[in-house]
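One structure, pasted below without further comment.
All protein chains but one are shown in place.
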Amino acid sequence: MGLMEKLFGRDWGIHPDDHKRPAADAVTRTMPVPERLFVSLSQHLGAPARPVVLVGQKVRKGERLADPQGAVSAAIHAPTSGTITAIGEIPAPHPSGLPVLAITLEADGLDAWADLEGLNDPFLLPPAEISKKVAEAGVVGLGGATFPAALKLSLSEKAKVTTLVMNGGECEPYLSCDDRLMRDSAAAIVDGIGLMLHATGATQALVGIEDNKPEAIAAMQQAAAAQPHIRICPVPARYPMGSEKQLVQELTGHEIPADGRPGDVGVVVHNVGTAWAVHQAIRFGRPLVARLITVNGGCVAQPGNIMVPLGTLVEEVLAFAGGLNSAPARLVMGGPMMGMSLPQARVPVVKGSSGILALSAAEVAERTEEPCIRCATCVGACPMGLLPLDMARHIQANDLKGAVKTGLKDCIACGCCAYVCPAHIPLVQYFSHAKGELSAQEREKLRQESNRKLAQSRAQRLEREAREKAEAAARRKAERAAQAAATPESQAPSNLPAPQGATA
Amino acid sequence: MIAAILSLTILGAALGLILGIAGRFLAVESNPFVDEVEALLPGTNCGQCGFPGCSGAAAAIAAGSAPASCCPPGGKTTAVAIAEKMGLALDLAAVADTGPKLATIAEDLCIGCCRCIKNCPTDAILGAPKQIHNVLKEACTGCSACIDHCPTEALVMQPVPITLQHWVMPKPLAA
Amino acid sequence: MTPFAYTAVQTVASPHAHGGNAVSRTMLRVQLALTPATAYAFWLFGWPAFFLWLITLGACLLFEFISLRLMGVPHIRRTLGDSSALLTGWLLALTLPPWAPWWVGVIGAFIAIVIGKQVFGGLGQNVFNPAMVARVALLISFPLPLTQWVTPLPLTTLAAPGFIEGLQITLAGLPPPDAMASASLLGYAKTELSRGSDLVQALAAGHAPLISWIGIRAGSLGESSALLLLAGGLFLLATGVIRWQIPLAVFAGLAIPAAIGHALDPAHYLGVIPHVLSGAAVLGAFFIATDYVTSPTTAPGQLIFGIGVGLLTWVIRTYGSYPEGMAFAVLLMNALTPIIDRYTKPRILGRTRAGKPLDIPAKKGA
Amino acid sequence: MSDNLGTIVKNGLWENNVVFAQMLALCPTMAVTTSGTNGLGMGLATTAVLVVSNIIVSLIRKTVSDQVRIPVFVVIIATLVTVVDMALNAWLHELYKVLGLFIALIVVNCAILGRAEAFAVKSGVTASAVDGLAMGLGFTGALTLIGLIREFLGSGTLFAQASQLLGPGFSFLEVQVAGYGGALLMILPPGAFAVLGFLLAGKRILDDRLAARSVAATTPATA
Partner (left out) sequence: MNLDKIREKTGYQPLLLGLVALLASASLAWAAHATKDAIAAAEAKDLRDSLSQVLPPGFADNDLLGDTIELAQADGSKRLIYRSRKAGQLNGAVFKVEGKGYAGPIQILMAVDQEGRILGVRVLKHTETPGLGDKIDVGKGGWVKTFDGKSLDDPAPEQWAVKKDGGVFDQFAGATITPRAVVKAVKGGLEFFSQHKSEIEG
């Protein structure tokens, strides 16, 4: 096995056109706060946050709007100062177009911060305190997965993490917000990395940056020059280098076990954007209320990176960026490989929005699905060593079990297979569908399990009630019999124990 | 010739003896599938399948007299699981899976008669006499056993709304 | 700011970009790679060869059209347009005797398209290489017309049949005159061997290996020029249509036993050069064994597959009753493809080869 | 089980045809159908065994216990087949030379044990005999059809040597296509698979059409 892999190598991944420039080289712009913001309550992985404000209430920028709810969740804060005008459903930034609960905030134009306090010397605090502050600031992973950052920080403390891998790979084409952030705020990021090292107890940080971002590498190297335990590691540009498992293997040589976490090999992975957010949260006490977003795509007139308050409508961001040249064939939130197609432009920006792409028909290259010719290009492209063609075949035949057996659960939905497929088979859609079906089945099974318990307990209850009724009746009968037989006393005692015996 | 006839006869008798003994000691009492199938059914004995309770349905499925897809509240998931257990081919198109449904109570029609409560197999309906009843979403199996018992038609089966958390990416239309 | 109206038409999953590769493009490249060798073969064998090629291709398209129509496939024109049927016909035509009558091409096309491909469910579903299924079925069914080779009679020579004469040969099935009857190099070697002659002497008389290179000798269209086919194969490798594993393994599987046999007993075993450069070896290695649908999907699997094809070809050529074994070897290995695929699955990242999750390594520095 | 005889006959000949519907007895089907005559001969021999075995099984069905049911049936069938084998060898030697190898195959012909198990053991003697006859003739028909197609395509003849099987009076059946040498593949095993496959597909299509027509006939015209 070892020899085989040495001989043939693991030639995973693809080299798509990156389309990163000129957007990456354009100067970062900051978007003014629009009149109205729609702050979604589901901006993170896990349960939606629970609103703690009332309609009509006035809030200042950075004030808490919603509390985390459940084990995996994150707090949400006001992106500007103003008045809460509604708490209700709006279209979610999600391909389904389903509604999501959101807080509508009418901006007062002052954009006044609440009284926030940063920490001057956070390194004196115990690590758990840092995680707590990060949680209070509602920081989530800004790479796109939006896992609550504080949870990862505190979990990794328990998991005895030795290495902090910082993901600056940004392997998705078109996106350059991490690149831009590293160029503009390298010092803040390095400070954030330091804080995260402290919080996790890791002894070194490896910052993986794809070698197609020389400016970012230079800026980060300069900023981290004084800190030898923070190493900037250029990695070859190859999609999906920024995927957790691939990046950890590239930087540390460790292979994360299937169904495992980076913690299993002593590693925790964070995005460089998250480091910036941690820096903001700890040094200034500022919660996550705005983020850098790449606006790009063939239809965008002036592509670039924009600092956008969370809750701004995609439509407004596109307008601020300079509008569109032509009507887009597809609007995408995130990168073209893993991002979500948007049902419409009137959806809000959320914490996980790394990019807004208005793609032209030529870029989307939509073609009808043809039969699979088993060319196995997808097998060569899959970074996980899966057989996408076999998985898709199983799913086409509604054989979910077969798909799981061929590795469906190991699929990271990176999109390499569909990107290279000459037959234009929407492989990722098959896999997403199957994963959705699987979890629906899982939920259904749980529900049936609990239903069965309910039915059983009801049956037991009815039985008990019937029995009690019968016993009561028997008792009454016995009592009556006893009363009736009060005169011939000798029979009473032999009659009474019988029902008692039955109850025992 | 005689030897051939004799040896064949003795062989037959000996094998018959072995089979007779085997038949005595290796007899299988009941259909082993019944219990396993019953375990896959919801167990709410709602009766929508037309059999007396889930055990009746399980026996019918195991005997082959009922299709694997005979349990409406179980839906597609249960049908697939049973078909797999029994080694049956299942025509998924025949499973009219309209998605899970929930009983809902129209508050303006409910008179608080408590009749539905008595018929709910999972105690999913809360309420007291002369009080408007309420359905516990988590406990309702969508078996619709309560519907016919409502004197005012306040009980209606409604599809469970799809939320972001429950949404499933549609399967691509085959080319 | 330009106002715009945007509503997504349907729910689509990522990715929202595509590398631009297409089935039709792949097929087109294969056809391009075949063109020089085919054109050369037309020159070599004249009009009848061209007519047979044309008839085979046309019949393949027709049968594909009829099958798709019967199965109620929508967008027939688009499906025909992926030119997979065309390619099947082309490859089949390249393996037929150039002067074979028209019905050989038509029946071959029927077997290839209907029995070899559409019956299995169409493109991508067939277990066996359709062109080879047809080739073998024809050979077994009609051994006489399928083994009548003619000496090359280049189009530019005077004796070559003209347009009309060519039509007569193909359509009326005029058998070639006795003087033109010939045998392919492998067939000649087989006959000589069975006579008990010494191969070294037999081959010295008129079958110099050099001729194999230039390809002026009897055989099917696809045997005619190893050199041009090699060039086409290299073009496919360079454009990434095929990978190196199968062709290399086929040559290795054929050449290694040939070299050993020839070294041990040159009187009874043909050498490497005649084995590799004659018969369907080059065509098979680059164009037939590499058929996506019927070959394994992983690199190690393709190596095993290729070696199997090469080795079986050598075994059939050497010990079998037919002089050429490429078609049989490909079909036999096609049958093994699912098993090869099963045992050469790539290792999933984070899992052992058996599919179990990797052990969590002992924490260092804990 | 033993509903009216008409249904039994229809079942055997078409609806539940041994080869085309039950897909049983494929080994002899593939092996002997190199010509129409061979198919016919094998079919008739099988029919004879099938009828007799069905009758015997039906007669003793109440006596046989579950424990030794299958061995008893197998012994009966094997005996019948051996007797047929000897009889053919002795009195129809020419046919025996063609079918000899395959006669023994009737022993393991699952169609016969299948009918004993599925029908004769549950039905009366008359019904069982009719079922055996219908199933046997259905089988014969299928074998003859496959044999004829393969023979025609493979050697360009029809019912070659039929007179040896049926007597000289039937030599008019023998047809030779002039000038056609035949595609030898059809006589070889792959040809059997291909022909059977196409016939199965054909029967499905036909059945679908018939079903559609009967539906159309029962639904009243709405225009």
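A, B, C and D label the chains in the order they appear, each numbered from 1.
Everything below uses one rule, namely that contacts are C-beta pairs under 8 Å (C-beta built on N, C-alpha and C of every residue); 3 or more make two chains touch, one makes a residue touch a chain.
Bear in mind that the values here come from a model prediction, so they are computed numbers and not experimental data.
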Touched by the hidden chain, restricted to displayed chains: B, C, D
Touch residues of chain C, complete complex, unshown partner: 140, 142-144, 147-148, 175, 181, 191, 194-195, 321
Positions on chain B contacted by the hidden chain, ascending: 1, 4-5, 8-17, 19-21, 23-24
Missing-partner contacts on chain D, residue numbers: 62-68, 71-72, 75-76, 78-79, 82-83, 86-87, 89-91, 93, 96-97, 181, 184, 187
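Criterion: only the chains that are shown with their structure count from here on.
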Gap in Å, rounded to a whole number, between the CA centres of chain D and chain B: 42
Approximate Å spacing (C-alpha centroids) for the pair chain B, chain C: 54
Multi-partner residues of chain D (each touching 2 or more other chains): none
Touching two or more other chains - residue numbers and ranges from chain B: 169-170
Complex contact set, residues of chain C against chain D: 107, 115, 119, 137, 140-144
In the complex, chain C residues that touch chain B: 11, 13
Complex contact set, residues of chain A against chain B: 42, 92, 94-96, 98, 100, 368-371, 395-396, 398, 401, 425-426, 429-430, 432-433, 435-437, 440-441, 443-445, 447-448, 450-452, 454-459, 461
